[in-house]
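Shown here: the complex without one of its protein chains, the others still in place.
Going in written order, the chains are labelled A and B, and every chain counts its residues from 1.
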Amino acid sequence: MIDFVVPSLGADMDRATLVGWLVEPGDVVKKGQIIAEVETEKGVIEVECWHDGVVEELVVEPGPEKLPVGALLARIRPLEGAPTPEPEAQPPTQALKAPPLRPTAREVAPAPPIRQLAHRLGVDLTRLERTGPGGVITRDDVLRGASALAGQGSPAGIVPARGRKKASPRARWLASQLGVDLDSTSASGPEDMVVAKDIEAAPATTLEPEDKVAAMRRAIARSMSHSKREIPHYYLATHIDLDKSLSWLEAVNAERSISRRILPAALLLKATALALREVPELNGHWIDEEFHRSEAVHIGVAISIREGGLVAPAIHNADQLELGEMMELLRDLVTRARSWRLRSSEMSDPTITVTNLGDRGVETAFPVIIPPQVAMVGLGKVVDAIVPVKGSPVAHPVIHVTLAGDHRVTDGHRGGLLLSTLEGLLQEPESL
Amino acid sequence: MSETSHLHDLLWQMLRIRRFEERSAQLYQEEKIRGFLHLYIGEEAVAVGVMGALEPEDAVVATYREHGHALARGVAPGSVMAEMYGKVEGCSRGRGGSMHLFDADNRFYGGNAIVGGGLPLAVGLALADHLSGRRRVTAVFFGEGAVAEGEFHESMNLAALWDLPVLFCCENNLYAMGTAIERSESQTHLTLKAASFEIPAWEVDGMDVVAVEEAAVKAVESVRSGGGPHFLEFRTYRFRAHSMFDPELYRSKEEVGEWMSRDPIELLRGRLSAEGLLSEDDWEAMEEKVGAEVDDAVEFAEEGSWEPVGDLSRFVYSEVGGQ
Partner (left out) sequence: MTLIAEKKTITYREAVREAMSDAMRNDERVFLMGEDVGRYGGCYAVSKGMLEEFGPDRVRDTPLSESAFVGAGIGAALGGMRPIVEVMTVNFSLLALDQIVNTAALYLHMSGGQFNVPVVIRMATGAGRQLAAQHSHSLEGWYAHVPGLKVVAPGTIEDARWMLATALDDPDPVIIFEHVGLYNMEGELPENGAPVDLAKAKLRQSGTDVSLITYGGSLPKVMAAADELTQEGISADVLDLRVLRPLDIPAIIDTVTTTHRLVVIDEGWKTGGLSAEIAARVAEDAIWELDAPIRRVCSAEVPVPYARHMEQAALPQVADIVATARALVGR
């Protein structure tokens, strides 16, 4: 049986009314014969049938009802031997990628100011009640969450919803990074706006006598507690013979001016970055119960700041940098970190962190992973050790390297691969 | 090719366009083909007759009612159908649809949805040939509606002024969508307009494929041998509406009936039958051959694939050096 339906007659036509039939049940019809009239916004249009056959049943009577395109109008029994059409295959809808089953933090609170606010107030976005349209978190949701925490000793002041202090985006970001209270910072920018240098020069807040470093320590305390509470750490350690690397570096540096000498730290960072390519599960972030692998390798470098502060800003795309470039960036990063001039992208982008405590005389480090990262590499000091070389004892410079891994994402086998790859790379320093 | 077999060939070419267009209409109503669909039914003699006079190295520029021109020029029916389905195997990768058929191999420079938009383009193609000393002709098809556009006059003037090898083919089907020519042109004798640019021009019965071909051959020869641009006005008629969504409030059923009695396919078929040059069996065979070709084209389109969405920004700029 052939279905005779309301045809599509135009790109912008989606319905029509049946005005009249030109045939009755039992009539023989031929392909191309006009058998009905439909009315659209443009007027009455004749509709032909596309098959030879006999009208079996007129399903719809003429009337004012608006029928959608594709609605059944009549049934036609094809003549003997005439083929019935195949059911139409649905063209694949080119829909956008389906949204993930569980929204990530970015999805429930897409607006950066709201995420910043939550971060500043120590509010967990994924645990908030959401009252915005489409399940989005609003400012008020965050503030309500923050006041719920207030009884639990939440940090620096709640920002009022109205009468916000005028501050540039950069100033706001710096303030949140450094734990400076915006409201009590004096403004030197045009139109009474707080600008970056005001934050950088900000004195103690009025709430508690503290300085930038103390605020930073509070943030670190929160982060490290969270890390030890939530992240199941495992630790692996190894020592790596640096004889080949350091000899090679010495030769390279002999041809460079003092100011452009490459330090072992840069070599170790580059090697780590390259090793990460072999074990990408150590390079990324744990967000909302799942691991998000990062294509790019942005190594966070732990840098101590005088008076006890600590930051770990990123060297972007560390695996693609020339050693000379890496050294320059490292130098620049350390300088800027110690003068509080880091960029927002450097703070938020690390996909893994390396902490080098060799200068402090530490032989082996057991680092604590910085969430939302999933690993951290610890470098100890370089010591001379006796190693067998072709059966004879020789003194070589050796470094203890440790890996802290998030056991939710990796296990010792994968972690171990990083260390062995790192070792291999450092035996062929020319390839770095 | 003998005279008879050549006439058979002309008949067959018109028939394949006709059946292709009819099937396209059905597929459009079934929503396989979307957007706009402009059928060439009734006008087949013009495309078939003119293409017969062109060489493969000549160029063709057409309008949005260009399925017939594409088929007559040699673009594969499967390629055209797949394009209308929006499949990547279509001649334009599914990017253009019914109105934007392109085929570099056949020097078919599109399908254009801007009325008159192809005229300056044709002038340019002819200019390139003129500057390079090539003896190629550029045939540009347009409706009588395009004659109202400034671009028509500018292009005719430029072609005549610079003596360019353009064959202007005006398909006068009396209606620009819903507007009859008398309501659009102060002077409805279009050949007079051409004359005002000093371009040789003549009117042709567009329902008679033999007359069309004769006129085209003569004009093309003149253009190719340095005679400058020529203008042919083909008196023709579209049996169906402007597009699928058109209740045809602007013309009477009687008028349509009168023109349908001069169906170009029936005219040639009748003549050939009367002269004993086309038997019933010959005709059956032709229908069958055409039917199979159309079926194959539809099957090709049905089985085609969709261009990956990730390719969306391909061909905004050239990927290799281009030409």
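One rule holds for everything that comes next: a contact is a pair of C-beta atoms (placed from the backbone, for glycine too) under 8 Å apart; a residue touches a chain by one contact, two chains touch by 3 or more.
Since the model is a prediction, treat every value here as computed from it, not as a measurement.
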Options A:T131, A:S147 or A:S188, residue touching the unrepresented chain: A:S188
Touching the absent chain when the full complex is considered, from B:H100, B:K193 or B:R269: B:H100
Touch criterion as defined above, residue of B:I33, B:V60, B:L119 or B:I265 at the omitted chain: B:L119
Absent-chain interface as seen on subunit B, which is shown: 59, 90-96, 100, 102-104, 109-110, 112, 114, 117, 119-129, 131-132, 150-151, 154-155, 157-158, 161, 314-323
For subunit A, residues in touch with the removed chain: 112, 168-171, 173, 188-190, 193, 195-196, 343-345
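Heads up, the rule we're going with is that only the chains that are shown with their structure count from here on.
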Separation of subunit A from subunit B, taking each centre as the mean of its C-alpha atoms, in whole Å: 54
Sites on subunit A touched by subunit B in the complex: 7-13, 32, 40, 42-45, 47, 50, 69-70, 88-89, 91-92, 94
Residue ranges of subunit B touching subunit A (in the complex, touch as defined): 22, 26, 28-32, 34-36, 243-247, 249, 302, 306, 309
